[in-house]
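Missing here: one protein chain of the complex. Every other protein chain is in place.
The block that comes next holds subunit A.
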Amino acid sequence: MSSTSSPAPTTPETGTARVKRGMAEQLKGGVIMDVVTPEQAKIAEDAGAVAVMALERVPADIRKDGGVARMSDPDMIDGIIEAVSIPVMAKSRIGHVVEAQVLQALGVDYIDESEVLTPADEVNHTDKWSFTTPFVCGATNLGEALRRIAEGAAMIRSKGEAGTGNVVEAVRHMRQIRGEIGRLRALDNHELFAAAKELRAPYELVKEVAGLGKLPVVLFSAGGVATPADAALMRQLGAEGVFVGSGIFKSGDPAKRAAAIVKATTFYDDPKIVADVSRGLGEAMVGINIDTLPDGERYASRGW
């Protein structure tokens, strides 16, 4: 998107694809942190977060508590918007158009149509083109990412498995997406039509990705990052930034760990710096082995 030149509009236009996707470009190299109170939001901002995700419960607690997970209370989102000057994101349930409308009305800077919440529609995702507020969506593979972009997502995050403190699924999904992009690069024009069919994604997007060698929107990683080394690993695998959910505020020293993850995300390719910032962080979140999760509790399988 950033390489295409078009005439400047004469009257100011909000909500353009360039403004929505461009917002995510500004977050690159950064860390987006889940927070549940204004105090946590301030800790995240002071640690150098590029944005916060306002939630009622972090994914680890959603897992523990069970029940239906929904959009957060508007008062809570207002409180967090009030507390910080960095961008504030919030989650809507997959396909819950009204939750997304409410979040836009509250003035959040980005909406995460998220598998961490309980899906509201098992067939359709939200038409994200119809919103001024940009959307980020999760994906486990390239076809899923491109279907979300076709629906208007202006940013993609690999899903991982939220609330586990286990990076294995984040690695799997990032390798899957990047690997599929690499394979598209090797195809000739005749083969791209069949590739689009196999990916179940629009041909035009498949062709664009094959040409660019990357998604046409920013790609972050999410779901299981708990340490500075985890964040640096995801960057080395091609993530342009990371979301950290439960990993910070479920750890022993959130302020210190948050600042360390920010530094490791910038200097992801410098093991000495990653080592330095990893010292004395206190306890990491305990974490869950994915193969002990029952199928119904695997959030990454939500969304299609």
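By definition in this document, a residue touches a chain if its C-beta (ideal position, glycine included) is under 8 Å from a C-beta of that chain, and two chains touch if they have at least 3 such contacts; residues count from 1.
Note that in this section contacts and distances are computed from a predicted model.
**Student:** Match the chain absent from this complex view to the correct UniProt protein name in "Pyridoxal 5'-phosphate synthase subunit PdxT", "Acyl carrier protein", "Peptide/nickel transport system permease protein" or "Cytochrome aa3 subunit 3".
**Tutor:** "Pyridoxal 5'-phosphate synthase subunit PdxT"
**Student:** Of the residues listed, A:M23, A:I156, A:M234 or A:I261, which one is in contact with the missing chain?
**Tutor:** A:M23
**Student:** List every residue of subunit A that touches the chain not included in the displayed model.
**Tutor:** Per the touch rule, subunit A residues meeting the hidden chain are 2-16, 18-19, 22-23, 25-30, 45-51, 85-87, 104, 107-110, 132-134, 259, 262-263, 266-267.
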